[in-house]
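After the structure tokens below, expect a handful of questions from me.
The other protein chains are all here in position, but one chain of the complex has been omitted.
== subunit A ==
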């Protein structure tokens, strides 16, 4: 380009050519002034570090000894680093796939509603939120205690709605006071009871918070006479507040235990079941004569369901990917939505005229036509997922860090976070770079094509 300019300029007048050359030199100097700050910064802080890291990755931890490719083989031998490689692989496969799928579905559905703009804004907004803030948001949401983490509160709520809650997880019977413990955690009367009897089933160890507010004293109910075909009884807290009561007997002031499931069994078979009233009383009526045992099934005493350990070693990576979805779904949806808006309307209309249903249109027309956009979204997400750092660093609790670690966090830990092995750290950095090289090539190619 410069050569042709010179040739054109030289023949006619030396004076003219001289002026042009001077102007060109001035132009070059100006151009240099314009690009110099950028080139200096890029050279010193981006290009030089890449070269340095590649070199450094062939030296040992302290940088004094050349070790060849040892750091790179170490990467796949050291269990912690290997874990990071594996987790990164999971991230790179799962997160972009879910995001592209979710983005596609939402982009198609959101077209059908009138409040589409509001919905898109809402889902896109997390892109403005830092990974740190998102990390804190989800650390809160994933909290294991159902009284803190909203997710476990929901899980426990759903579980208890279907399975029921046990009323007295800590209750037990005193030894030798008429109740025998079964292998499954249930209690049954040691002596048998017949219709016409009234039995007292005393329990202890009920925490004050577990005792319902509407519980009433059991004394009156314990004294009630049973009818001839009736088995009566009372489940009570065998403990007099302030002391003074006698073990194994219903004293005045001792509380009944409401909502306890009680079963009457005969020859090992349950024949009737009921639940205690506010004063702890229960009765089975219409029983055949004979001897029965009264049972308190184990479900009365089972420990409460605590929900899912989201941030435990097993689920921590899926949980963090969930937080990542919260941040990036809006991006995928908006980008795919833009592609959707650019689809040829007549192709869709023609299919509709031919009687294709929405699913067929989606499957046979929308998705194939959108393939290029979906690829761009997917590739973009892969590049970004590879570098995920803050979310893992913040959400995974200290003891679980090593189960959640990915390449970027591992690189940090190895280089600066106590590992202090800058050789291995550099190698991990280079690996990260190598993994995005395909994207680099893709960018350069696409750019050169666009210039032609």
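Rule of thumb we're sticking to: contacts are C-beta pairs under 8 Å (C-beta built on N, C-alpha and C of every residue); 3 or more make two chains touch, one makes a residue touch a chain; residues count from 1.
What we mean here is this: contacts and distances are computed from a predicted model.
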item	value
Protein that the absent chain corresponds to, by UniProt name, given "Sugar ABC transporter permease", "LVIVD repeat-containing protein", "Aldehyde dehydrogenase family protein" or "Fe-S cluster assembly ATPase SufC"	"Sugar ABC transporter permease"
Contacting the left-out chain in the complete assembly, out of A:80, A:127, A:158 or A:347	A:127
Residue among A:112, A:213, A:269 or A:449 that touches the chain left out of view	A:112
Contact partner of the left-out chain, one of A:42, A:191, A:350 or A:367	A:42
Options A:80, A:158, A:191 or A:440, residue touching the unrepresented chain	A:440
Interface with the unshown chain - residue positions in subunit A	1-2, 24, 27-28, 30-32, 34-35, 37-39, 41-42, 44-50, 52-53, 56, 106, 109-110, 112-113, 119, 121-133, 135-141, 143, 146-150, 153, 326, 331, 334-335, 358, 380, 383-384, 386-387, 389-390, 393-394, 397-398, 408, 411-412, 415-416, 422, 425-426, 428-430, 432-433, 436, 439-440, 443-444, 447-448
